[in-house]
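Omission of a single protein chain aside, the complex is shown with its protein chains in their original locations.
For clarity, chains are labelled A, B and C in written order, and residue numbers in each chain start from 1.
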């Protein structure tokens, strides 16, 4: 058991602080023979990188990944893969004056109460920079999945910014890579651009909802009862900084449905069972059905805003604080590649778990 | 690692099928010296028991728990506690004719595809009867928590049935035990009674949203990054049968808030830090703040309804199915004590984890 | 992580005290479709049962196992298997007068110091009766191994009683089941019979060395670096009550060898690599070579002897103690089926781990 690792067989331990020399991920249990190199992983890190457009933070974070172990002649060896990303640009002076104050909405106060020591520079271990390590691990997971389940496609996108939802009728997969929000609704992209610009200028921030879909996942993965696929997905997404809610399929809306409306009827297709609908989000009883896995999570707005907030100091004095420096007006945007990475890690983990306990799917239908 | 266990130090492994001879929980890592006996655990099982009122299922399930190990002269010994509940009344003939058909919305088809064998009687391992084991474990956890953090109070209640939400303005803690829905809104209790009666007669079902609050939880528990308190709570609730969404604090609604609206400001109270609000649900950076822990989860409507549904057989033939026998028109009601039990197990686990790594809270404020 | 479980994928949690109502094993992660019933497991428990002959303890322990879950229509379902053995004959009065005294050489004092409470009847959780649970789990593991690696044969035998070693030149596999010591040296069996008779009459006890060999294990199982096959075997054997040393292959004697003498040279056989010798005990770098896995462990003599020993009471008074009642003059004899059971559990676990991470062996030779 480890508090800084996730996964059962494909196990990822992340390490590193926002302002330390480096951060990274130790990836254990990767199958051998997976073709991988630094550029393949870098691809996903670049997707996450701030400074890509004017809507995300202006911190410069080159985030160059190095593979320090576990790969030989271009393939994984089956031994731990150490992925390291050196921190190169953290302007300490942006944070220096909050050494003794706790930023509201951040983990400063709880880290202090728990550990009695905290690296106050940029949030230390609680910083969202930890998610760079996850994206790196997810890059490796994606390649390993190809070895076992080559039809799997993992795609994340924003479906809501603040109170503004996309119009599902405008959903176009091809739009996702065409706008800075990775949203499949081109109209929403335009609308959000203006909305966020206004918020950024006013120094405020807003939350978001990200949806991640995995298509082509074989039926039968997931290990009831406590390593259900949805259990692990929920944990994976909830562990991302600033996430406050996770949904599978209908999610919270499932409560409003009647049994008649909710059940996905089953019929027989050419290649096996087919379903009339997918309220279940691709999971029944914690095991995949073969339908699209649909997971959604809500990211709260960042609390690092340019408005003065009331808080206290370590010695218990009431004071005020204002977070200067560069920040993310909508951290949800950068959570998209992180959600994809977590989806990849969990799917791979479950492909391995299933293969371990059972080998191949045992139950034939038809 | 175990797929049928949850928890790190306070570790619960459940076992048993709906129509097997028994089911139970092996509880490992309980602190020694906790006063416990069968009646104390039975109390919580009785809360979960069907047949209590006309709104829940009419199956007779006495659910008498026996303690088979780990307790000596009325106290836990620190060794594994085996809690067993014998199954006494499962009318096999209620299920016998669905041996070859997969009930839509249930795990029948995915268990078959994964394992190639399934105990079709009542859902086997996938049955919600597994939750009886959790409630038993939760009963033990509650007592152990008293030993370490005696101010903790855990209370679950329904906040929504189908599309009908409670009115938070009517919230009265004292109402929760006074109606069959464990809802704090007396008006909603009346309204839901009629609503559910109609649904039951029509043979349909409806979902629900359950909220569980833990008050008096000390600040500082939770182990970033992947055993965050919210991560483990999300996993715990999502693992309950039929749950499709989990929220902490504002949950999915956090997405709609701006940073200014969402951050809970901090000031100094008599006994330590106080917060102006609790959008965070009692958790920051995965660690408890000392505020109320607020978790919500959505339960989908049961798919065992008295309407004919389309499905297929094991051999791939299209057919229809109707689930006869007794069932739950709103499984969400019975999920209330289950949610409480999971909250108890996770909180105890984290109290122990924190004590293990750190001893007491190290960071004093004021 | 669990302190009362072992194994990674095939995970066994044992529970129960010597004088509680029952004890058992929750076996998690067993592959589905393994043919199993109570009699198949009972076979191995009967092998362990005391009272079989005059050399082992005279306690009557029917040890009838019941399968309470995880098996349907004669096959495992892939869900947890609960194996329970009810305690029927523990003469409490045999132990009652040692409620306040700590028996030297037993865990009484350490359990007291750690937990502050102990079930003093028969050693409670520290009793060797816990091994009955392991033997039951091992019975299931053996059947599951047949599904994956049908050529595996696991055989345990005594190679030493007290200071008296077998003569390897007399080694005859067929002798093992023909004498009460499960020893492959018929001459030693005779010699030990007299020796042990004398010890039993004098009320003393003696230790033993047990060797367990697994033949037909495929090459390639074992997961470096910390779930090496030998690491898990060492842990498995050392966890058996009264074990004080574990060896693989040459064991402690490997220290005396030179590199030239120790290395097993490799040549090519009909079916793949062959080795000139097996100093390595079938494991190189923590991974099986395909040769016989050879594990040995030393069992200390029981401290429950009919001689007065000096000790103290809970309140710190010096006193004397004599253990009355029935006991084992050589617990090592009964450790033979326990060692076999552990070998089976570890091998199965590693077959599943290997299949999980890698599928089949990837490296072909020739």
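Definition applied: contacts are C-beta pairs under 8 Å (C-beta built on N, C-alpha and C of every residue); 3 or more make two chains touch, one makes a residue touch a chain.
This structure is a prediction, so every number in the text was calculated from the model and none was measured.
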item: Among A:24, A:138, A:301 or A:337, the residue in touch with the chain that has been omitted; value: A:24
item: Sites on subunit A contacted by the missing partner chain, in the whole complex; value: 1-5, 8-9, 11, 13-17, 20-24, 26, 28-29, 32-33, 66, 68-70, 72-73, 75-82, 84, 114-119, 124-125
item: Residues of subunit B in contact with the chain not shown; value: 1, 9, 29, 31-33, 78-79, 224, 352-353, 355-359, 362
item: Residues of subunit C (touch criterion as defined above) contacting the omitted chain; value: 1-6, 8, 14, 102, 104-107, 109-118, 125-126, 130, 160-163, 199, 204-209, 219-228, 230-232, 234-235, 237-239, 241, 244-268, 273, 276, 279-281, 283-290, 296, 298-305, 307, 309-312, 314-318, 332, 353-354, 357-358, 361-366
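The criterion applied here is as follows: only the chains that are shown with their structure count from here on.
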item: Centre-most chain [mean C-alpha coordinates]; value: B
item: Where subunit A and subunit C are represented by their mean Cα positions, the distance between them in whole Å; value: 45
item: Centroid spacing, where centroids are CA-atom means, of subunit A and subunit B in whole angstrom; value: 26
item: Inter-centroid spacing, subunit C versus subunit B (mean Cα positions, whole Å); value: 38
item: Junction residues of subunit A - those touching two or more other chains; value: 1, 224, 353, 357-358, 362
